[in-house]
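All protein chains but one are shown at their positions in the complex.
Naming follows writing order (A, B and C), and every chain is counted from residue 1.
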Amino acid sequence: MPTTQLEVENLHLWRAERHVLRAVSFRLAAGQCLKVTGVNGAGKTTLLRAVAGLAYAEEGTVRWCGQDVRRDLRTFHAAMIYLGHEPALKADLTARENLRYWIGTRNRFAESELDAALARTGANSIADRPVRTLSAGQRRRAALAGVILSGAPLWLLDEPATNLDTAGQALVGSLIAEHVGRGGLVMAVVHHELPGLVTATQLELAA
Amino acid sequence: MREFLDMGGYAAFVWPAYAVTAAAFLYNWVGARRALREARAAARRRLAAGEGA
Amino acid sequence: MTFTWFHRLGSPPYVYGLAQRLAPWCAGSALLLLLAGLWGGLVLAPPDYQQGDGFRIIYVHAPSAWLSLMVYTTMALAAAVGLIWRIKVAHAAAAACAPIGASFTAAALVTGALWGRPMWGTYWQWDPRLTSELILFFLYLGYMGLRASIEDTQRADRASAVLAVVGVVNVPVIHYSVTWWNSLHQAPSVMRLAKPTMATSMLVPLLIMLLAFTLFFVAMLLVRLQAEILRRERASTWIREALKR
Partner (left out) sequence: MSTPAISDLSPPLLAPGTTRARSTAAAWLALRRDLKLAFRKPAQLVQPLAFFALVTLIFPLAISPELSQLRQVAPGALWAGALLASLLALEFLFRDDAQDGTLEQYVLSGQSLTALIFAKTCAHWLLTGVPLALVTPAAALALGATLDSVPGVLAAVVLGTVTLSLLGAIGAALTLNLKRSSALLSLLTLPLALPVLIFGARAVQQAIAGGSYLAPLEFLAALAVLSVTLAPLAAAAAVRISLE
């Protein structure tokens, strides 16, 4: 029986002449969190993008629930949400409108669920302001609300706590812990320790 | 021979046409050989660098 | 069996070795055929009853024009194979095709203009064949321009492959529309490339030249293919062996 898990095997990726990912392998099962660490330029973001299918790995496989994701990328993508450096929000729309469009292309949700997600990340008070008027931390909170709203079991987060204050960092830690507690999977690139996140396994990439 | 080179009065068009085509051949010949030579040299450098590391 | 054949053609060391062995043979036979074709076309074939000796341009123009289109199609096919099955060697072949095709397209344009001067009285005529050839030249330029502006070879391969496939779908559309456009504005062209009733002594050298040009293309493709494979290959063991040869 296929179990909910992400298996990455022997991933190799080159950027021009540079061998960025050298035989990266790991397994992430339901209810687990993987912290990806390493110095700048070690390929953390690249690894995340390669797993998501955004960067093209020349060798190696990524399996989701036992299936090579290249055979059915859309199913895999529906099951994961990726939050990159840029929070993917349009400056001219409000945070609420942004989530309606961004998450709305993925799955259906009720307005009350949207409110709940915004409230959970503390973004409800700023939800109706255009994103251009928000601070970087507020944008990050709005984007995190999107992650919750997507209902995806697999979260791929690239430095989710950037630009957040201490309370915000604690929030990210508790969101991840909650998600993992529900049987979700989290793969996160982190620079700093996230408070409240103790159960994670660590993957250290060498430069 | 003279007659041949004259091409029945069309020499001004026939020979340049052949010359241009010859130039295309030459360009390909030289270009392909140079590309291969450079690629081999680059591969050698890469191998040497790989051994040094 | 067909699968193993296909599989082997996807293996860089195998193709590299094959190209290395075949290239001299192709180049040699191209040279011999070229000499034979030139002798036949310039000396043996009689002057045309209308165009005199001016028609002899056909022996370089028609094969160049043939190559320009054939190479583009080959390039697009290789690109499609590379894109669909993610075969590096196919991308390498597509990359090797572009400069060869572009140079013969340029040759076809210039020889066409040189032929046009005595026939039409002007170097450039908006004749459908020449116009299509000019557009094809721009397609080549675009392909090479895109390739040159992407640094990463992998990405350049895949992006330019999409362009080549889009281009090859468009080539017949472009040719058809140019012909249609031309038929509105002037009488059919006087350039008689595909005259079915060509005398044998004129036709045979043309066929020989077509074959010679094609073989020359194959030879140059094989040489450039080796270079392109080396640029893409990172497994060092077989390269070390290959570089000794």
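Throughout what follows, a contact is a pair of C-beta atoms (placed from the backbone, for glycine too) under 8 Å apart; a residue touches a chain by one contact, two chains touch by 3 or more.
Computed from a predicted structure; not experimentally measured.
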- Item | Missing chain: touched chains present in the view | A, C
- Query: Among C:Leu42, C:Ala159 or C:Leu211, which one is in touch with the chain left out?
  - Reply: C:Ala159
- From C:Val178, C:Met202 or C:Ile239, residue that would touch the chain that is not displayed: C:Val178
- Please identify, in ascending order, the residues of subunit A that touch the omitted chain? 1-4, 52-56, 64-65, 74-82, 84-93, 97, 101-102, 104-109, 150-153, 182, 184
- On subunit C, the omitted chain is touched by residues 83, 135, 138-139, 141-142, 145-146, 149-150, 152, 154-155, 158-159, 162-163, 165-167, 169-170, 173-174, 176-178, 180-181, 184
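Everything below uses one rule, namely that only the chains that are shown with their structure count from here on.
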- Outermost chain relative to subunit A, judged by CA means, is B
- subunit A to subunit B: how many Å between their CA centres? 53
- Message: Distance between subunit A and subunit C based on Cα centroids, please, to the nearest Å.
- Response: 48
- Between subunit B and subunit C, what is the gap in Å from one C-alpha centre to the other? 15
- Multi-partner residues of subunit B (each touching 2 or more other chains): 46
- Item | Of all residues in subunit C, those that touch subunit A in their complex | 151-155, 158, 234
- Query: What does subunit A use to touch subunit C in their complex?
  - Reply: 14-16, 19, 56, 58
- Message: Applying the document's contact rule, which stretches of subunit B touch subunit C when the two form their complex?
- Response: 4, 7-10, 13-14, 16-18, 20-21, 23-25, 27-29, 31-33, 35-36, 38-40, 42-44, 46-47, 50
